[in-house]
Structures are given as structure tokens and as C-alpha cells.
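One protein chain is absent from this view; the other protein chains keep their places.
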Amino acid sequence: MFIPHSDSDKSEMLEKIGLKSIKDLFKDVPEKYRYPDLNLPEAISEMEALQNLKDLADVNFSTDDMLCFMGAGAYNHYIPAAVDSIITRGEFLTAYTPYQPEVSQGTLQAIFEYQSLIAALTGMEVSNASHYDGATAAAEACVLAYHNFRGKRNKFVLSKGLHPQYRETIQTYFQGYENLKIVGFDNPSQMPNDDDLLNLVDLDTAIVYVQYPDFFGRIRDFTKFVEQVHEKGALVAVSVNPMALGMLKPPGEFGVDIVTGEGQPLGIPLSFGGPYLGLFATKKEFVRKLAGRLVGETVDKEGRKGYVLTLTAREQHIRREKATSNICTNQGLIALAATVYLSLLGKHGLEQVARLNFDKAHYAATQFNQLNDFEVVSNSPFFNEFVLKCPLPVEEINALLLDYDILGGYDLSKDYPELENCMLVAVTEAVSKDDIDYFVSSLQEVCHG
Amino acid sequence: MVEATIFEISSPGRIGVKYPESDVPSFELPAELERRHLPLPEVAELDVVRHFTRLSKLNYSIDSGFYPLGSCTMKYNPRINEVTARLSGFAKTHPLQPVDTVQGNLALMYELQEWLAEISGFSAITLQPAAGAQGEYTGVLIIRAYHKDRGDTKRTKMIIPDSAHGTNPASSSMSGFDVVHCATNEHGNIDLDSLRAVCDDTTAGLMLTNPNTLGLFEQGISEVIEIVHQAGGLVYGDGANLNALLGITRPGDLGIDIMHFNLHKTFSTPHGGGGPGSGPVGVASHLVDFLPCPVVGILEPASGDFPPFYGFVEPAKSIGRMKAFYGHFGMVIRAYTYISMYGKHGLREIAEGAVLNANYLMALVNKHYKVAYPRICMHEFVVEGHWPNAPEVIALDVSKRLMDYNFHPPTNYFPLIVPEALMIEPTETENKETLELFADALIKISDEAVNNPQLLKDAPHNTPIGRLDEVKAAKDLVLCCWIPEKEN
Partner (left out) sequence: MKNPQDLKYAKTDEWVKVEGNTATIGVSDYAQSQLSDIVYLEFLVEPDDEIKKGASIVTLESVKAAADVSSPVSGRVVALNDSLSDEFESINTDPFGKAWMVKVELSDPSEMDGLMSADEYSAFCDDREH
């Protein structure tokens, strides 16, 4: 299997070391705790392991078995075959962080291209090599803002339309900061316009966080909003769905300071929530406050172009307790998948797939609006997601929809009790017009018996 | 060889992937929200595949050769893991599906939680943290929450040995603790007097790596833990080096209160050029209520022919969530696959193989390199990459020269307490011949250092590119090959 030593290898090696038995290697371990009897199953072969895992996988219902209208931060998109074929190459799969640039140019250049693609897509000057996911990228943006003002500004203003799990992650990250106030997300009105946040922004505010499209699917121009926040000296961050940027004005044009987002739509499987990809782009002036890896272009002694990890002095292994983040790595292979995906789709493909999402979601919304008892209530332009008010609780509806092989949308009342019976419906290129019609008629059927 | 960037090989009008024509009417986007310019490359599929295939060939990887990067556990990544993680029943499940449609996922996660708890001697596990560093942050937040919950608010100090990973002090200060250092003694163990001197009623905890970053098992482990516990602090175990202990001993039994695992080190999930990692955290019984939410639990026990019904539960005093959803599920599947193939007796062979390999390699080179702490090591050891009779040669030169012999260099300049450190971790999956070839290369280099130091200074000679100008990279800061145009 995976350990090559024969008995004769072992005895020759022990002899060279000067020991009699393998057990002699572990004399430093307190004797009474040595060699525990582990209550685990007996070992199985690869063939059995595969069968075992297949059996577990078969218990699930996947998007192969159901039409998927669930989104809320993770989306069912088609992934071109070439993506997986590239990222399973052993040279990418089994390398580590490119500490030694002479033997890591493949990974380094791929990250450099990733940084370039994300900067181009978001309209920002700089992207890092990625964070864990959309939620932790948002938390790291708050870390940046907090340290940008050297801890002198102690308020974060978060939009109600920021993904609730991202907001919770920010709250977790900052629980040790006793003076910090995190406000804005608990606005009692159902789906407030983010302009309400401006009332909360003051000279103590470090960062204002909005989302585009927001958690309810809505899109708007933030240019004026950003200007008004900047008047108070605070930073503006926006969490994005990168696929939407295939057709929407990039947040860089709004003048925002930081763009983060969940990169999963860019060729990453749903995989029950991870591993995903945290996008993080910013203005050049914040580059030294940016957590995470960065790759820069340079030359070798002979003037040949090459790439290295750069600005490493701000990282934890050098700054230790003075580092502002403990991040060691990036999402490596997942960032590579996004790089290959964006390269394959390119300018035309990304625009086309964004357009398909937009049109199909709008078609679905139009169909629902023609029905009694259903109403699209996210009353605003949207990308591929909208809020549908239903006649019954969403949890009930979704249970019934399973019999129609449909995975219904997200139950918003879980996070927002005031949005009773509201379903967040996501429509992607993976469904056809017929699928949408079937979804609409099935939903009508389960609600009216 | 220089490979042009994907932007440079772009040509207007090319497209790599085509989608079906739309089968719905077209709708209008408000003009002020429309994107006017999408500056992405335009490339055909073959160009993309060739480009990334060529790039891949500029990489060194475990698949291509020996990768003894200390503290990173670069063991073989079994291919079956890649197959199981991609089964569509796993890969195509949405994180927000009703729990009754993902019982397979939940059963797998629950079982891995149980297995990791059994392997490490802890009471409960969270699979949520995205990587070791995040696991560590989770652990430090749990320590904070534990003291706060007891009303013990003056515990503001985290003790960190001088041999610790840089993440330890960074995680501590991120969560608002003051970092206090404690020294290592001449045997490479924590200096007990130094530890006693810094322990008092302001001690929140100790962050301990065992085996430590010198590759040594902490000989005073029981005393160390007792000293901290008596002061009222908790002991955090950095699980980066767990590969040395599988089936040998359980950190929980030793008295450690909380520890993170690195699934990408110990449990063979691929390192992927830097990630994704996965950093589950295990806790002793008194910390179970503080775990991040959610964790997988049994909602209805098995009865008759029916398996248990699994779901998500929220620990009573949870510190909150560390990221969206439930962790790096894809990595969880791989680790599960790996552990199931080793089983209750096999895990011990991993540790035995790793420790045997490290000691054998150390024995092969210890006459040519100064071993920092010469005693039986665990899964890795640290030597000094310099010699009195080769004053200009430094560890970096040794590392670069190793590339010419087709090996990946060890970790260099870590741990900080060893001058010109080279930290070597062979892992259990390397055979005896590979270790011997590597030792031969190291020995040759130690000769070259004395007889032809310039050869080392100019190394590497056989790589696609030579030593790169890092000062230029940091000064010029060219971080992308696309420069935003001011539109309008």
C-alpha cells in the first residue's frame, strides 16, 4: 500500500540507527499512555473503501437526481471537463506552497494569473492568492479595515443583505475585541435599502460591508453610497458573486476599497459547502495590509521573467504576534480551478453564462408573478436570484417538492423570521425553460394540493 | 523556459467553452448596471490545456520526487481519495439541502468526528475549520470563551515556546491575548523553570507543539501540562506533527485540552500547491460546549433496521461559526477514505514508518551535518546548513543546490532557534533507497561547500529558472498583468 518498508528494510535501518526494535524509537512517550487500543474498524482494501464510500454517496440526493433552485451562496453551475483534468495533474495536486520558486514556477505563475483575472473581473488593482471562502474573506476584510485605522475606529456597519453566515463569521473572528460594535444587519424592516446604513456611519466607523448581488439577489449602483461613506473616512467593502460580474458593472467602478466574494461559481463543485474559494481584491494602497499570499513578477540573474511569493515579511512566520492575520496558505488547487475556468470561458463565455443566468431567473420570476398567491417581493433589479413570497411555509413546500425531484430554494425565515413564507429562488444555466416551467407548476401544485 | 501568460496568448474572438443558446426570452438590465468592458482573455480550449500543462511541468511535486519539507508532512496522496471525493453523490450536494437528503454526507462526517476523537483521545470534534491556522484560531477562541464563561477574566496571557510555529503567536494576538514566551532547554524540551516563571493566575493557556518543531518528543510533557493546569490554564496542542503519534499515544490522554488536526498533513489529503487544507479541532470534555457551530449529531438513534438520523446541532456555548457551511467536506471525504484503509491497527504503522525514516536519514547524514539536538527524533529532525570551514555557505545555498540533485529542499530557516536550520521530514511513504539517495546528495553538497562553495552560491543550475530577485519583486510590486483602465 502506502508504506514501502519490508521487514529486512526495517532491521537494516534500525541497525544503522543503533536500535534493536521499532519500539525503542518511542521511549520518550510516557509509558502508561503508549500504544492505545483504538476502537476503530479494521482496515479495508481500496476496492472495499470505494464500495463503502459509494454506498454512502448513494444515500444522498444530488443535483443529478433533482432540479436545483437552491442558491444562497452556493450555486449549481456547469463545470467544463478541462477544469478537473488540469487540477488533477499530480504536478499541481501534490506540490505545496511555492516556498522555493525555482521549482514552483507552475504554481506561482498560475497564482499570478489568478490574481490578474480576479483584478480584471472585479475592476480592482490588486488581488491576493485567495482566502478560504467568501465568509472568511469578509472577516479578513474587516481585519484589514480595523488595522488600517490602528484600532482607533471601533464600528463595523454590515448590511442586512450580507450573507448571514458571513456576518456570523465576522462576529466570531472579532469576539475578542471588547470595544468593537458590529451594527446594521439587524434592521427590523424586511428588506431595507442599504442607504439606511448611511445613518449609522460615523467617524468611529472602520468599514461598511455590502453585498452585490445582495443575499436577496438584488443589485444596485453603489457609486453615490461609496462617496457618502468615504466622506466619513470609513472603508467600503463589497462581497460579490463573481459570475454576476460577467455582465454587471464591476465594483471597482463604484470606488469601493475592498472586494471579496465566494469564488465557488467559477468552476468549483458544490461539494456540500467546501472547499470553496475566498476572493479578495483591493486598491494598491492597502496591499501591505492585505492578509494572505501574494505572488509578484520579477527576474532571475539572467534577466528571465519569473514569479515569487512577495511581501512575505508581513506574514505570521516573520511577524509572529505582530502579524494581523495567521493565514499561511491560499486555496491552492481551488484557485487554480477558478483560473482554468475563467481562462476557458474567457470574455465571451463568462458574459454568455452570466446572461443565461440572468435571463432564466427573470423568466422564472415572470412566470411566478403571473400566478395568484405567489409574488416576487425583492422589488428591485436582480441577477440570478429573487425572493418569492409563497402561500405556505417554505420548509413544508421544500419537503413536498422532493417528491417532484426538485430541490426548492432557500427558506429565508431561518435567518429572518420577518420574511415568513419567503423562498430565495436561484436559477442558473443548468436548468432549461422546461425545467423552470415544471418547477413553477410543481410549486403551484404543492401549495394548492 | 518562460511561458507567456494567459492574457498574452489571448486573441480577440476566440472562445474556450460554448453554452447552449438561450431558450427563454431576453430581459433588460438597467443601463447603469451594465458592464461595458470585460477584460478577460480569449483563448481556445486546447490553448488553455497546453498552457496549464506546460506550467505544471515547471513544478516539483510529491509525484515527481522526494519532498522532505519539514513540518509539512509531504506524504504520498493516494489516488483513491480523488475518486471518492468526486463521487457525484458527494460532489453534487448543495450545503443547504434538507438534512434528510444528505444523510450519507452527515453519516460520513459524524463517523470521521468519532474516528478523530478516538485517534486523539478527545471527547468531541469539529470539522469546520478550513485549515490548520484556522483550527488554531478556533482553539484559541475556545480557550478565551472557556475562561470568560467561568468569570475568570484576568487570564490575558498565552504562553508560547520559542520553538513554536509562527501561527501560534499570530492566532493568540488576533484573539486579544498577550503573548508570553518561554525558552527551550539544551535537550530541545520546554525549560520547566522558564515555564513555571511565566505561569500564574493571568495565564490563559500554553500553545504546545508535540513533537515540537525540532522533531523531538517533549520529554517533560506530563510536567509541562501539570504546571499549566495547576496555574489554571489550558493546554493547546498544535497537531501539525500528529503523524509521529498515530497509534503511539493520544494527545488527549496526555492531558492536552484542545488540538487541531491537519488533514492535509497527517491524513493524506493533497496539498494542492498551498491548499485547500482542513483543520478539524478536538476538545476534552470540559470544552465540548464551546465548539463552533454547527457540528454533526445524531437526532434520532438507530432502531431496528433503520440507521441513525443525523443532523446539525449547536453546542450550548458555541463560539460561533468559523466560515460558511460546515468545513472542507471534500477533504473530509479524503481523510475518511484514508483512515478506513488503515484501520485500528494500521495507523500505528504510519507513525512507526515516519519515525523510522527520520531516524535512519539522520543517522546517514549526522557525520556531515550538525544535528541541532542529537537524540532519537520523531518524524523529523533539524540540522544546521553551515560549516566552520565553509564560512560563506548558508542553509539557503544547500537548499538551492539540492534542486540540482532533483530533490525538493527541506524547510529552511525554521525553527528560528537553530541557526541556518534545515528541517527534514521524510514521511513514512518513502522507501529506503530514496532516503539513501537523498543522504548521498546531502553528503556531496557538504563536500562541495568546502571545496567549491561557488557551486552552491550559484545554485540551482538545472532548474527552469535561477534564483529570483526578491528585492525587485517587493519593490516593484507587479502583482497582476492587467492594469485597470479608467473607463467612462
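Letters are used for the chains, namely A and B, taken in the order the chains are written, and counting of residues starts over at 1 for each.
As a working rule, contacts are C-beta pairs under 8 Å (C-beta built on N, C-alpha and C of every residue); 3 or more make two chains touch, one makes a residue touch a chain.
Computed from a predicted structure; not experimentally measured.
Only one of the listed residues, A:Thr312, A:Ser413 or A:Ser432, touches the absent chain: A:Thr312.
Contact with the chain that does not appear here is found for just one residue of A:Lys20, A:Arg288, A:Lys301 or A:His448, A:Arg288. Only one residue in the set B:Leu46, B:Ala197, B:Ala302 or B:Val471 touches the chain that does not appear here, and it is B:Val471.
Listed by residue number, the positions of chain A touching the unshown chain are 150, 288, 311-314, 318-319, 322. In the full complex, the hidden chain is touched by chain B at residues 470-471, 474-475.
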